[in-house]
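For this depiction, one protein chain was excluded, whereas all remaining protein chains were kept in their positions.
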Amino acid sequence: MESQVDELEAARESVGMPQLDFSTFPNQIFWLVVALVAIYLLLSRVALPRIGAVLAERRGAITNDIARAEMLKQQAEEAEAAYQKALTDARAEASRIIDKTKVDMQEQLDIALQKADAEIAARAAESERRLAEIRDSAAAAVEEVARDTAREVVSALGAKADGRSINAAVTAQLKGGAA
Amino acid sequence: MEGDIVTMGAYLGAGLACLGMGGAAIGVGHVAGNYLAGALRNPSAAPGQTAFLFIGIAFAEALGIFSFLVALLLMFAV
Partner (left out) sequence: MDQFIVTPLFGDDAVHWYTPTNVTLWMALTVFAVAGLLIYTTRGRAIVPSRGQSMAELSYGFIYKMVEDVAGRDAVRFFPYIMTLFMFILFANLLGLIPWAFTTTSHIAVTAVMALAVFLTVTLLGFILHGAGFLRLFWISSAPLPLRPVLALIEVISYFVRPVSHSIRLAGAMMAGHAVAKVFAGFAGALGVGAVIPIVAVTALYGLELLVAVIQAYVFTILTCVYLKDALHPHH
């Protein structure tokens, strides 16, 4: 304890607080100013512009990358839109073709039906005409036969009858019968 | 044990000056504690106020350092 106190005492006597030893102040201040000026020059001339440039460059690069990604995304979206449009167009085209084909087929069908109808009608008319012919000829034949028969019957009965009155009578009889 | 009454007074004074550091400790604790309480109440505002935390701590601590300085002066420079 005693020796420690002595030591402290000695330190007090000889040095005091080194911080308050004014004889070293000019030295410290001089070297401090030198150091600060050196650091200031190094920082302001070399370090800070360089770091600032690097940071700005990085920010620029990041902004660029984001912009490029944005652009690519937009392109992809555009491509997708174009694809969708093409798809829609193709669908529309297909349905249009289908509709057109349907209409064409309907038309052709109608024409064919009409043609068939006309042919059928023509043939029916022809058949009817021939039927009428046959019927007419049959009627004529019946008239002839009836006239001949009537003449024979009249002559057989001995009566004298001119052909004209017989014809008229037969015709009237036939017409009345037919009616 | 040797020494004169001036030395004794200087050492006693140095020891008493150190009590001031306790005050600085209370001050620093107060600043930091209040900051923490405020930060827990509103955590989103906390990061913007750390600068004021350090300024407050610095001011509180400076007074403790003054008392330490007084102690040193009494010990070595009286």
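Going by the order they are written in, the chains are A and B; count residues from 1 in each one.
The rule is short, and it goes like this: contacts are C-beta pairs under 8 Å (C-beta built on N, C-alpha and C of every residue); 3 or more make two chains touch, one makes a residue touch a chain.
What you see is a predicted model, and the numbers here were worked out from it, not measured in a lab.
Enquirer: Omitted chain: which shown chains does it touch?
Expert: Within the full complex, the chain left out of view touches A, B.
Enquirer: Touching the left-out chain: which of A:58, A:73 or A:115?
Expert: Final answer for the missing-chain contact: A:58.
Enquirer: Would you mind spotting which of B:16, B:36 or B:58 touches the chain that isn't drawn?
Expert: B:58
Enquirer: Over the whole complex, note the residues of chain A touching the chain we left out.
Expert: Listed in rising order, the touching residues are 11, 15, 17-21, 23-36, 38-40, 42-44, 46-48, 50-55, 57-58, 61.
Enquirer: Over the whole complex, note the residues of chain B touching the chain we left out.
Expert: Contacting residues on chain B, toward the hidden partner: 51, 54-55, 57-59, 61-62, 65-66, 68-69, 72, 76.
Heads up, the rule we're going with is that only the chains that are shown with their structure count from here on.
Enquirer: Roughly how many whole angstrom separate the Cα centroids of chain A and chain B?
Expert: Centres of chain A and chain B (C-alpha means) sit 81 Å apart.
Enquirer: What residues of chain B sit close enough to touch chain A in their complex?
Expert: Those in contact with chain A are residues 1-3, 7, 72-73, 75-77.
Enquirer: Of all residues in chain A, which touch chain B in the complex?
Expert: 1-2, 5-6, 8-9, 11-12, 15-17, 20
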